[in-house]
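What you see is the complex with one protein chain gone and the rest in place.
Order of writing sets the labels: A and B. Residues in every chain begin at 1.
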Amino acid sequence: MTTAPLLEVRSLVKRFGGLQALDNLSFEVEQGEILGIIGPNGAGKTALINCVTGFYAPNDGQVLLRGENITGLPVHRIGRMGIARTFQNIRLFRRMSVLENVAAVARDWVRHPLRSLLARSPGTIRDQSMAILERMRLAAKADDLAGSLAYGEARRLEIARALATCPRLLFLDEPAAGMNEEETEALIGDIRGIGELVEGVVVVEHDIDLIRTLSTRLVAMNYGRRIAQGSAADVFADPQVIEAYLGRDDA
Amino acid sequence: MLAEQIINGIVLGSMYALVAIGYTLVFGVLDKLNFAHGETFMLGGFVAVAASALGAPLWVAFPCALLICGALGLVVELLSFRKFRSADAQVTAALSSLALGLIFIDLVQKYYGSEPVPLELPLAVRTATLSVAGIEIAQIKLAILAIAVLLMAGLHVLVNHTRVGRNIRAVAESPLAASLLGIHVRLVTQQTFVIASALAGIAGVMLAMRTGYAASDIGFTFGIKALAIMAIGGMGDLRGAMLGGILVGVVEALAVQFGFGKLGEIVVWILMILVLLVRPGGLFSTSSERRA
Partner (left out) sequence: MIQDHLFFAGINILLAWSVYIILLSGSLSFANGAFMAMGAYAAGVLTVKFGLPLIPALALAAIGTGLAGAVLAAPALRTRGVYLIMVTTGITFCVQVLLENLDYVGGVGGLGGMSGATLWHVYGLVALVGAGLWFLSRSHLQRMLDAIREDEQVAAALGINALYLKILCFGAGAALAALAGGLFAHYMAFIRPEHFGVLVSVYVVLYAVFGGVNNLWGPMLGAVALTLLPELIRGLASWRPLVFGTVIVIMLLVRPDGLLPWRSLTLRGRQR
């Protein structure tokens, strides 16, 4: 019986000096949904991801994964509990091969680093990793250096690497940034496919088109607060959302 | 005498401060450590020895050290920093300047040997004292202190009230923004190295005058302690380097006074480690946030 939502963010507060990055932010991610989070630049979207994944310690509030409080846990613990993420400014292991990027974080060994020293069956991990690369259309590049990938490929590898940890919940931080229309189209397909592997996906974007097609539900943020949530149609009709987007020059 | 030891400490500390300022200037502008800086300081002492061997009057060593060590700063910048600009080349630049420092040491030892070389000072200079409030103080110590204070005041004016200083501060703030404003970042970097190295050279001359000899190993004893002092004062913080230098000079002098001897040296390192771990902004900073 899983009554608790997949992720619950309860009145999260994060301050940097005088700046309020997150101001009493609350929302939930339900089983099986692709939740879109939108908001203009500086609305606190990346701060939110950093607080949930343990990069920042929030000043107040809680983050619960299936009802379990994970606030303030070390980054790697949160990673192991099933929250994986990608980065807005792509951060691959650049001097490792594409396959190694995925294999290095393979779930089974990450938990037992010393046991992995003695394990002599790289075959399984390779097959699992190759399967993930295939899903993200990167299998042909398996032995290339990650640093040599084109922009779109690098973004896909970040997603592939996150999948290698077998996450329950995946945070994608502006996955389409810098992509052209064609690449974005293909990416939408990829992310939909991922939805079958994980229990939930949170996509943070300010590209409105991508989020409108992809997400099953939306949360709109501005100044660190939730200003609207619901279906895409509802959220984009909300006067506060319209003002946030028109009032400030973004896109 | 306690008062005398405190004065000794302040004199020593003022030299620490001059060297530490050089480390901190370069770190402020480039975010990199110049490990050859201690050796530039060491060479200052040998400039004084060479000048006096050539029969030049005492004061000549100062402009000579200023020029020679300043020029050396340009060499260090060219060989160990020019190519390693990016943020992740921080360690590479440190290693390269460290190796360059080893070259400086060996060159000096090739010519002067590894034993300290005495610096001949006129008897009158060595023995003259001044009585202040009942304490006899060697005039040479007062002269050193006066020069150090003058140099620091000069540096303060340079950094805060001139175009060169304004550019240095701009690059320290953000090299990218500075270059967008039309500031020639490489030129500013070179200026910084020249200023830092010239100050170290003069400090080297003063230490040689104070102790009566120049030694090829002081880069790795005195010089590297100044590096620790810079960290104590806050990496990239000018005022911190000055205060830190004086503080450590006095603490060391007092450790000698109270019979701790060389154990006093450990204080600097422990203090540095604590500051780096607990208060990366430096002992005297108002916020505890790390400088980027």
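Operating definition for what follows: a residue touches a chain if its C-beta (ideal position, glycine included) is under 8 Å from a C-beta of that chain, and two chains touch if they have at least 3 such contacts.
Note that the coordinates shown come from a computational prediction; the quantities given were computed from them, not determined experimentally.
Shown as candidates are B:53, B:71 or B:103; the residue that touches the absent chain is B:103. Remark: the omitted chain is touched by one listed residue; of B:29, B:117 or B:224 this is B:224. Contact with the omitted chain, checked across A:142, A:211 or A:241, is made by A:142. Of the candidate positions B:6, B:67 or B:95, contact with the hidden chain is made by B:95.
Residues of subunit A in contact with the chain left out of this view: 53-55, 74-76, 78-80, 84-85, 87, 91-97, 99-101, 103-107, 109-111, 113-114, 116-119, 122, 125-126, 129-130, 133, 139-140, 142-143, 161-162, 164-165.
Mapped onto subunit B, contacts with the missing chain fall at residues 32-33, 79-80, 83-84, 90-92, 94-96, 98-103, 105-107, 109-110, 220, 224, 227-228, 231, 261-263, 265-266, 269-270, 272-273, 276-277, 280.
Convention: only the chains that are shown with their structure count from here on.
Subunit A and subunit B have centres, each the mean of its CA atoms, that are 48 Å apart.
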